[in-house]
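What follows is a short report on a single structure.
Of the protein chains in this complex, one is absent; all others appear in place.
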Amino acid sequence: MIRSMFEAFKNLFKPVHTVNYPATELVLPKGYRGLIEYDKEACIFCDKCEKVCPPGAILFYQPLEGEKEYRYNPWLCIYCGECVRACPKPQEALWQSETKQQSALKEDGANEGWFVWEAACKQSREDFKAAKIKNKSEESV
Amino acid sequence: MKKTIQIPLGSQHISLLEPIRFKFECENEKIIGVDADVGFVHRGVELACTRSFEFKQVGYVVARVCGLCAITHSLSYTLAVEKLLGYVANDRIKYLRMLMVELDRIHSHMLCLAHTAENAGFEALFMQIMADRELVMDLQEAISGNRVQFDFIAIGGVNRDLTPELSALIHKNLELLSDKIDTLLGLFDNNWSLSLKYKGVGVLTLDQAYTYNALGPLARAAGLATDVRVETSDFPYEALGYTMVLESTGDIHARNFVRLREILNSIAMCRNIVDNLPSGEIQEKTKGKPSGEAVVRVEAPRGELFYLVRGNGQNMLERVRIKTPTFSAIPAMMEVFKGSEYADAPAILASFDPCMSCTAK
Partner (left out) sequence: MRKIETTLPTLLADIGTFYEARKWHFLSVNGIDLGEGKIELQWIFSRYGIKDEIVIYYALSDYTTPVPSVVSLIPSAFMGEREIVDMFGLTVEGALRGLYLDEDSLPHPLRGES
């Protein structure tokens, strides 16, 4: 009893355990799993990253002509790194950085905006397929 | 005339951190009947695993069942799928997986101890244990790259390797931690006010433990010698210095002691793992699609976690059955409440270490 009272008294003069966030920056450990970053120049558009991603945070928009457009939802991503492991050109086309994502604001459209984009991507694939079939049948005619 | 009164505990209550509701039938202060409602956070994970995600992705989905034992969920699922694929991990992978599971056990047990102290009215001890727990959380963050969702285990291996700096950090933090656990052992044993709330309260007898199929620390505190770590041969636990911790009284005090001594045992095992890490690849390619049925049991911090996975050679699995530790502990839990004082209910509940997001999945 007396010892614990002594301990309690001593604790009054100990430094605090907590960090004064956000005034003091949090130290992230080395190798923190942060945002996925992408370089269009190196990408070969194999879509592997899109296929393996568990929550579907990477999507490619398929225009009728020209290159696919990469889109990434940093709030949906779970930072698992599967996409980087699946990518045939890791560190060049796709890599995991150590930056931490900030929370989404309403303007970012983390949900609604993404749903629109998801639907657009799906539609673009279908349009592309339809156009391809049409082209083929036109060729064979 | 009706002599009993009904008192609810939960689903929102100051001493409860979990969404669970108990309805206690009380006679004066004594609880004579219990009814529990556990389904507040049902998310349909089992359904999602078979309808929305391919088997390679499910490992990341089941990790979201629970924040505290994310690693055991992904481990059990991965083991089950690896059995279906006919793949056996090499020793290095096994050791790294065990390391994370044991670290997870340490921090989960510390959380439980902190809550038991808090619910017994010892707020300062709660703060102290939670602060010490950061030592383990930091380790896990440094190893896996994230604080809560480790996503460390993948089919065919683990995602990250242990560097020499990390090994040094593990040794340093575990050294600090084991001293603190030693002081906690003394505190939980000798502190007079804690013993009033703990000793002889919330007793689960050995017979009850057998009848109600208690598991994990709950069963071991009652003297039932069961631990999935010795009942499965997936991991070489005996070689790394595993000893079973048994108590006999079955009260809150015994459960605390089982947890404290298991932390010490886990610390010793983690040190052994880091010192004797075999060399080898950390990730290997697996081929094929899962077909057949596999069952896996893994000792999660709260007891046995059970997975049954059935696949039919396609990307989508047929069935993923998750049986979580708290789910099976609830019958025993309800039994313990009967006959104890209403005022002790929060401390008893915390000593079970219930995890509702596991239970309702």
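The letters A and B name the chains in turn, as written, and every chain counts its residues from 1.
The working rule: contacts are C-beta pairs under 8 Å (C-beta built on N, C-alpha and C of every residue); 3 or more make two chains touch, one makes a residue touch a chain.
None of the values given here were measured: they were computed from a predicted structure.
S.K.: List the shown chains that the missing chain touches in the full complex.
M.R.: The omitted chain makes contact with B across the full complex.
S.K.: Hey, which of B:213, B:243 or B:286 is the one touching the hidden chain?
M.R.: From the options B:213, B:243 or B:286, the contact with the absent chain belongs to B:213.
S.K.: For a quick check of understanding: of B:25, B:284, B:318 or B:341, which residue touches the chain that isn't displayed?
M.R.: Only one of B:25, B:284, B:318 or B:341 touches the chain omitted from view, namely B:318.
S.K.: Going by the contact rule already stated, which one of B:81, B:96, B:332 or B:349 would touch the omitted chain in the full complex?
M.R.: The single option touching the absent chain is B:332.
S.K.: Please output the residues of chain B touching the missing chain, sorted low to high.
M.R.: 38-39, 42, 44, 46-47, 210-213, 215, 224-226, 230-233, 295, 297, 304, 306, 308, 310, 318-319, 321, 323, 327-328, 330-332, 360
Operating definition for what follows: only the chains that are shown with their structure count from here on.
S.K.: Approximately how many whole Å separate the CA-defined centres of chain A and chain B?
M.R.: Distance between chain centres: 30 Å.
S.K.: Which residues, counting only chain A, touch chain B once they are in their complex?
M.R.: The touching residues are 1, 4, 8, 11, 17, 29-33, 52, 54, 78-82, 85.
S.K.: Contact residues on chain B for chain A in the complex?
M.R.: 53, 56-57, 60-61, 124, 131, 134, 138, 141-142, 144-146, 149, 151, 154, 159-160, 165, 187, 191-192
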